[in-house]
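Only one protein chain is missing; all other protein chains are in place.
Naming follows writing order (A and B), and every chain is counted from residue 1.
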Amino acid sequence: MKKLFLLMSTLCVAGLAHGPALADGETIAVFTKNQTNPFFETVRVGAAAGAKSVNAKVIQYIPIKPDSIPEQMSQVEDAIVRKPDAILFTPVDYKALVPGINKMTAAKIPVIGMTDRPAGGDIISFVGVDDYRLGLETSQNLFKAMGGKGNVIALEGVKGTLTSTDRMRGFTDALKQFPDVKLLASQPANYQRLQALQVMENLMQTHPQIAGVFAANDAMATGVVEALAGANRKALVVGINGSKEAVDLIKEGKMHASGSSDPFMQGCLGVLVTVRALRKMPVPKELMVTPVIIDSTNWRDHDIPVEKRSCPKLDEVAAK
Amino acid sequence: MSQAEATVPRRSLALSNDVLSVFYRLLAVGIICVVLSFISDAFLTTNNLLNVLRQASLVFFMASGLTLVILTGKIDLSIGATVGLSACVAATVIKATDSAMLGALVGIGVGAIVGLGNGLLVTKLRIPSFIATYGMLWVVHGITYYYMSGQSVYGFPAEFRAIGSGYFLGIPIPIYLMILFLLAGNFFTKRTTYGQQIYAIGANTVAARLSGIPVNSRLNLVFILSGAMAGLASLIYLARLNSAEGDIGETLTLPTIAAVVIGGTSLFGGVGSLFGTFIGGLILTLILNGMNLLGVSANWQPLITGLIVLLAVWLDMKTRSKTDASS
Partner (left out) sequence: MSDRTMGERAAGQGLSFLGRVPGVAFVLVALFAIFATLSPGFTTVPNLSNILVQSSILLLLALPMTLIIMTEGLDLSIGAVLTLASVVLATVALSTGSLSIAVLAAVAVGSAMGLLNGWIIAWPGIPPFVATLGTLSIAQGLCLLLTDGQSVVGLPDELHTVYAGYLLGLPIPIIIGAVAYALMHLLLYHTRLGTYVPALGGNREALRHAGVNDRLVLTVIYGIGGLMAGIAALLLTSRMSSAHPTAGIGMEFDAIAAVAVGGTQFERGEGWLLGTLLGVITIGVLRNGLNLLGMPSSIQVVCVGLLVILALFLDGMRRVEE
């Protein structure tokens, strides 16, 4: 509490110090992929918190059908009509939305990428996480905990998504570093809990010995945890995102680890970088949130409710 | 009196068709099982068969309510969305009150209310069920998204989770529930007046109305039952997944319709059975199970599902035209 107060007062002071010199009240359109995945809700909360700290406004654009390319494309076109000062953009598909980015830049609206790096288009900066490193380090953590040997199963995300491809690439490279770890099966479960549960239930039938499971996100990892519990079997399960649910499962010892991509920080930094660009402050070409592997040793540091988290200061962002 | 005249002959015809079509479907299940047990050692084990039945139970609860709607010649496109809303509301109630019973009642109640809404749109506002329930799908999704605001609710008490992941005498509890509802549903549709009226409405709505069947109130009833069964299904999902998110039922509607259709229920109404739907769900589950066991790419799944749907319906039409010709 005291710490929070301190932080808030420093923020206020910082605001006072710079306030008169800077224009504020910018409107930033924030695009995310869907309104069902808690990951993006945390991104949005982070973005709102970031905006509040620098006196900017955010308008959230979320496709009315989850992850729908045409819907997001239409929203891009609608957003252009409203002429926000800048757009903070997470494409639902990193290739298919490139024309959308081109439309925004053609309308002279600056675009900052977030979470999924678009395959093209002129973006001022990108805020995200290195999904390859996230996959690699989370897998390494798992394989070490397995004692460097044993059978693993991998559950992939939605085929063709950048996050899934990169995380699986990281997993495959980690696998090469541990020759005694054997990959039994790698199946897609589309980032969905139910599919992960059923795929895992089925895979357990053919594979009596499973020491570890790598799931490309936490929703699938929790599905795996349920499948294992249902069959009364044990395996080390790792996921990715560092969701609250995963932290709780790690706390209870049911899940081994989760590679955190800190969605709150992504949202925060996304807005702050955007605001820096609008206020003609220097911005980094890319700003990557450092992956943190949350496991039994450090979950306490990450067991903080979103509303209690705070964004870094505007001045700190460039250095980060 | 006139009501009995209108319903009884139709019912007996439907039964003879049912027996034949169910027989063919059991045969299909048998063939799939034999083939799978030859290619994969893991298939024909008690564990795996229980696993398949447990997964099939998830499909069955949703599909059974839908079967009743389809038997009347209507459709319910909102069931997936209803599962989502029921699951989310039930989940928050269970978290807030710690009472599994209250949560379960609320979950089923929410489903029934959505079902009643569908029923009223169809019977009072005379909107075709396809469009009414499609509109309802959006409304229910929107309410769910608003209600959850992107969060998930998870971690339920053990006694609640037992209905999804518990065992009794070594057999998963959802399987008992499925058998219970299958028998009860079969009794309801085949042996009660209500059931006969549902078939009669599907076979010929005008004739049913003329013969004194309260068509609108029966239609309301099947939509409410469909919603309530979606609510029940949501509880099983909830207990099984130990978590609720806004998108929990999103992808389930079309596979559920496919299960009903593969099970031999005609979308024109009046023909079909709950037992057929059970087998339809079982066939879809077996295919998925087999693909996982054999490590076949999941990319093949929609293609295979589509072919099975067409094949099943085509065979039905063949057998039906044959029995029609012989009778």
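Criterion: contacts are C-beta pairs under 8 Å (C-beta built on N, C-alpha and C of every residue); 3 or more make two chains touch, one makes a residue touch a chain.
What you see is a predicted model, and the numbers here were worked out from it, not measured in a lab.
Hidden chain, full complex: it touches shown chains A, B. Checked against the full complex, the candidates B:116, B:171, B:207 or B:267 give a single residue touching the omitted chain, namely B:267. Within the complete assembly, B:137 is the residue of B:137, B:200 or B:213 that touches the hidden chain.
Interface note: of B:30, B:128, B:212 or B:295, the residue touching the hidden chain in the full complex is B:128.
Although one chain is not displayed, its contacts with chain B can still be listed: residues 75, 77, 121, 125-128, 130-132, 134-143, 145-146, 149, 254, 257-258, 261, 266-268, 299-307, 309-310, 313-314, 317. Listed for chain A, the residues touching the missing chain in the whole complex are 35, 59-65, 67-70, 73-75, 77-79, 81-83, 93, 95-99, 103, 119, 158-160, 188.
Definition applied: only the chains that are shown with their structure count from here on.
Remark: chain A residues 34-38, 40-41, 44, 66, 159, 185, 187-188, 192-194, 197-199, 201-203, 205-206, 219, 222-223, 226, 229-231, 243, 245, 248 touch chain B in the complex. Contact residues of chain B toward chain A in the complex are 40, 42-43, 45, 47-48, 51, 54-55, 145, 148-152, 154-155, 165, 172, 237, 240-243, 245-248, 250-251, 288-289, 292-293, 295, 298-299.
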